[in-house]
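The block underneath contains the structure these notes are about, expressed in structure tokens.
One protein chain omitted, others in place.
Chains here go by letter, A and B, matching the order in which they are written, and residues are numbered from 1 within each.
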Amino acid sequence: MLDRVVSQSQLLALVDELALSRRIVGPVRRSDRHFYGPVDRADKLDLDFKYCVYSPKAALFPADQTLFEFQTGPDGFQTSPVYDESPLALVGVHPCDINAIRLLDRVFSNTNIDEHYLSRRRQTFIVGIDCPTPCTSGVFCRDMKANEAREGADIMCSPLPPNGVSDDVRYGVVFGTDAGREFVLYSHAGDPPTVDDERASERYISDKARAFPQSIPYDVDALPELLERSYDSLLWEATARRCYSCGSCNLSCPTCYCFNTYDRLEMTLTSGTRQREWDGCQLRSFAVVAGDHNFRAKAAARLRHRIYRKAKWVKEREGVAGCVGCARCDRACTAKISSVEIYNQLAEEV
Amino acid sequence: MKPRIAIFSLTSCEGCSLAILELEDCLLDILGAVEIVNFREGMTERSWDIDIGFVDGAVSTPEDMKEIEHFRECSKVLVAIGACATHGGLNTLKNYQDESDYRKYVYGDQAARFPTIPAQPLSGVVDVDYQLPGCPMVKEEFLEFVKVVLTGRTWHLPEDPVCVECKRNGTLCLYEKGIMCLGPVTRAGCNAICPSYGAKCEGCRGVVHDEALKAAGINLREQYDVDLQDVLADLRMFGAYQEKTLP
Partner (left out) sequence: MAVLGRQPTDKAKSLYEPEPAEVVSVEKLTDLENVYALQLASGHPLGHLPGQFVQLALLGIGECPISICSSPTRPNTFELCVRRVGEVTEHIHRLREGDTIGVRGPLGNGFDVHELHGKDILIVAGGLGLAPVRSLIQYILDERARFGQFHLLYGARSPGELLFRNDLTLWRERDDVNFHMTVDRPDEQWRGRSGVVTTLFSEVPRLEPGETQVVIVGPPVMFKFVVLEVLARRIHQRNIFCSLERRMKCGVGKCGHCQANNVYVCLEGPVFRYGELKALREAIE
């Protein structure tokens, strides 16, 4: 059931309205590709994008973030935490990335609440845009059950099939949160859905179900058990021979959240900041402990660790899948190591 | 007492020692924390009682040989700055050419007056305590190095490849455009500046670790249809890799 129908120009006007009180981050064209980037006006966005090279994760969990500032002196030290609470709107987020954000929400709020992430997240309004077809070849979001996002966005917009009346793209809007509902209804954007709109929406959903190919020939709910039996597979070593241990798969992954912390000192040497920066389990030094012992010294062990996280452990720990099938890891790998290929190869083994 | 600093140049463009003068914003802070006692690019006085000696340039002439040994003797800590000093740099290109050829086109009919030897990094001749690679040296890394030394810590180069910085910066991977970039095998620390301008990494900071080089050998043979000689030539440009074949 739709809550509202808006045209693309009406959606852009809504974004402009958001821009009155929020920073806007959305798909912009650069180097023949699309990236999530900051804009000050909606018309600088390209809502007809297929996919963005990187996920919008950096807007919520920056690649290099200040955790606190410190000042040291003869009498000890003082610290003060740094939180970014400036309102933000993430526009044009696809279901895979919305599902990834749901995982980050969970990770940073369970057991120990990470205000550095959550203070940003609470101030973030998400305008989701659904995908009628796969955004590019190689994605396996349908297999990962992540090609739709029923929750996570404040409003979710699905491009409806043309109705023959208007050339403008029309979106069926579903409100994901009270904030989303209040925002759209208060601004009087668009129209309530008609019976024809509801029919178009049903057709959209059935067309979409046929448009996404199956890339993994089994239900991914079986993946944890499959991996359970693959710990000693030769595939890890065979595949990892090609691995540069460059971490590109980790760092381009919308669900990877591991980080490293370090202190940045001012030239005065008495003040500075504690920073956290994206880290990755594929990098060689990730599991080094004091005394230089490396718990995962071999690339094969690191590769297995990543795949187990993505397809088994994160789901077991957090209840949300650790992989959304966006295939950014596969595209980022200059050694052409493919996680979907690994999922398939493992299935052939057992 | 402030550490006594010297900056020396061997065969090079001296761009790396000039880069120190370009640290305008922080230069005064640095000068407050250290004492520069010997720096041809920046001052006329000379002292040979040196705590930290920074050297740019490769050992490429008999004169360089003598000088680097002298610098080593006078410096409690010796730091190689820039690709020439850390890996031999562009100077090593001559090592793959016929000596009489390059001597003729570099020095013309005066060649006899300029003796040269195969170019090598400082570490080929003397013990080097720290390396700050790159062509040119990364100014920000130099600053971090100074802070680390001033706080009594040990300097460690980043052990990740350039790809890490491209991803943190949100830079489009050049492989997506079909360009063979050396980022996956090259040591980070430059903030991936070349790829951020769309230019491929040419490995000026040296090979990050042998494992990556080994993977490169396998991938270029098995996954890509490229001429290995071209990649080797790229790897040799800044002296990052001197062997004849990829592992």
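What to note about this one:
Following the convention adopted for this analysis, contacts are C-beta pairs under 8 Å (C-beta built on N, C-alpha and C of every residue); 3 or more make two chains touch, one makes a residue touch a chain.
The model shown is predicted, which means the values in this text are computed figures rather than measured ones.
For the options A:Asp207, A:Glu316 or A:Glu349, the residue in contact with the chain missing from this view is A:Glu316.
Here one chain is not drawn; of A:Arg4, A:Arg121, A:Lys208 or A:Arg284, the residue touching it is A:Arg121. In the full complex, chain B touches the omitted chain through residues 151-154. For chain A, the residues touching the absent chain in the complete assembly are 67-68, 70, 72, 75-77, 79, 81, 83, 85, 105-109, 111-116, 118-119, 121-122, 179, 231, 257-263, 265, 269, 272, 274, 276, 279, 281, 286-291, 295-296, 301, 305, 308, 312-313, 316-317.
As a working rule, only the chains that are shown with their structure count from here on.
Against chain B, in their complex, chain A makes its touches with residues 30-31, 33, 35, 53-54, 58, 63-64, 241-248, 251-252, 265, 267-269, 277-278, 280, 283-285, 299, 331-332, 334-336.
Across the interface of their complex, chain A is touched by residues 26, 29-30, 33, 143, 147, 150-151, 159-161, 163-164, 166-170, 172-173, 175-176, 183-185, 198, 209, 211-212, 215-216, 218-219, 222-223 of chain B.
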